[in-house]
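A protein chain is absent from this complex, but the other protein chains hold their places.
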Amino acid sequence: MTDIAGALYEIKHLDELAKRDNTINNIHPLVKLIVTLSYIGILASFDRYEVSALIPFIMYPAAVMIICEIPVGKIIKRVLTLEPFIIVAGILNPILDKSTIHIGNLTMSGGWLTLFSLIIKSTLMVSAGFLLIATTGIDDIAGAMSLVKIPSIFVLLFLLTYRYIFVLMDEAERLLKGYSLRAPGQKGVKMKVWGSMIGQLLIRSFNRAQIIYQSMVLKGYNGRYNVSGGKGFGYAEGIYLPVWVAFFIMSRLINIPMFISGFFH
Amino acid sequence: MSHHKIELEEVSFNYPDGHQALDNVTFMLGHGESVGVVGANGAGKSTLLSILSGILFPQKGSVRVGDIPVTKKTLSDVRRSIGLVFQEPDDQLFMTSVYDDVAFGPRNYRLDEKEVEQRVNHALEEVGINHLKDRPPYKLSGGEKKLAAIAAVISMEPDILIMDEPTASLDPKARRKVMNILKGFRHTKIITSHDLDMIMDMCDRTIVLKNGKIAADGLTVDILGDSGLMDRCGLEIPLAMQNCPVCKKSKLL
Partner (left out) sequence: MLSPTVGGTMITAAVGTAAVSIKEVRDMDEKKIPLMGVISAFVFAAQMINFTIPGTGSSGHLAGAIMLSILLGPYAGFLSIAAILLIQALFFADGGLLAYGCNVINMGFFACFIAYPLIYRTITKKGMTRTRLMTGSILSSVAALQMGAFSVVIQTLLSGKTELPFAQFALAMQGIHLAIGAVEGVVTAAVVSFVWKVRPDIINTESSEKSKKQGYKSVIVGFLVAALLLAGGISLFASANPDGLEWSIGKVAGDKEIKGETRVHKSLEKAQQDIAVLPDYSFKKQENAGESMGTVVSGLVGSGITVGLVLVAGYLIKLIKRKKAK
């Protein structure tokens, strides 16, 4: 029950973050999408034993977070909820990958390196995805989608789904409230009412869809919908995109921490 | 511009399950008239609205909007001159920002973005919610949602406004606001509601439906004040006309 309220709150909060007025929020959504995807792509392309070269990549989420004043706690919370999955996938690495790496007198297991690498990478990727949505509203994302020629059917479907999540999650929450008030101390919903409870919600949704369709038709809908393109490209876009992409590529090609420490030798 | 009138002639409608929702309904509405349609639950109000807006077609009788008969062929023209505001704003505000919702209709009529913007701004101003334009509909209060839904219809510049329960589940202030805005419109108006005080305030004429038939059609004051008629039709005279709850004095003279 709190699940639903929590999830709703989470989406609404992201929505609010994206609606604020700051440099990055105002950048064209397509540019942000490209930056995010190249960030994730380049990170993913790193070798599994790489740890130190990943460090400079912290720069991107850190900068966006500071410029947009996005609370760090939000991101940490989000990463923590996902961390268990990553750890499960990587936890056996130290045990299974016995390939030892001799470092002077030290002997280190390659498995530990891969585990660290995995954790850092996924943390950074999750943050980047989160920051994309926190700086780009759903309408902007839809606009970017139609710019890259995703058919309007899908864009409209995407927007409608998003829109009615709020309505239906509200309804689901009321249903659950009604259930739990009369069934105290249960963790979930009893099997006997699975069908009728979800079924009710489904029938209601179905009726609602019919009315929505009517209201769309009354407003002239005939199966096609033009999403407006939105913002144009300007100076900010001209700088933002190449700077980040160049930074990512540079960090991919040069192991910056190693490079820096080279000065001290 | 004589699109503003509506004419129903002996309209009957049966649902597939055999339930007769409308039975021989005839009335005519002139330009700029404001009519209340009242009746108990199941009296046929919603069906009537669906027929007026061409969502349903009657099995018998004819409907004319302006001088055009409502048929499947003329539907697109008819719908341009009719604006239906649904009871539940969530059913009508299906986009992710108020602006997009209000722009939805104009965009579908393939107006260019400039004209769309003009219409949207005009519609928003008319209901006084210009400041809400970038907000997502699900974050609005009930009253704001209602106003946004009205704006979404006004932006299509209809001649006739049809409203299903415009004041349902609004708080008193929001209700008053919606009423004042609606009063400011010079469209031909059809309003269905159980809020009889609102009907009394807004409409000169009232039609009472009972089991799909017109039970009465006339001046609002006469009809809503007729406690016998109201009682027979499953209604009550408006609170404003009932005896004062404190001093028990009748307000009807």
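Every chain is named by a letter (A and B) in the order it is written, and numbering of its residues begins at 1.
Basically, a contact is a pair of C-beta atoms (placed from the backbone, for glycine too) under 8 Å apart; a residue touches a chain by one contact, two chains touch by 3 or more.
All values reported here derive from a predicted model rather than from experimental measurement.
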Check: shown chains touched by the absent chain are A
Of A:27, A:125, A:218 or A:241, the residue that touches the missing chain is A:125
Give me the chain A residues in contact with the hidden chain, please. 3-4, 7, 10-11, 14, 36-37, 40-41, 44-45, 47-52, 55-56, 58-59, 62-63, 66-67, 78, 82, 86, 89-90, 92-93, 95-106, 108, 110-111, 113-114, 118, 122, 125-126, 129-130, 132-133, 141, 151, 153-154, 156-165, 167-169, 171-172, 176, 186-191, 194-199, 201-203, 205-206, 208-210, 212-213, 216, 222-224, 255-262, 264-265
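One rule holds for everything that comes next: only the chains that are shown with their structure count from here on.
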Euclidean distance of C-alpha centroids - chain A vs chain B, Å: 43
Touch list for chain B against partner chain A, complex: 50, 53, 55, 76, 79-80, 82-84, 86, 88, 90-92, 94-97, 100, 103-105, 107-109, 113, 134, 136-139, 152-153, 156
The residues of chain A that touch chain B in their complex are 12, 15, 19, 137-139, 142, 159-160, 162-164, 166-167, 208, 211-212, 214-222, 225-226, 228
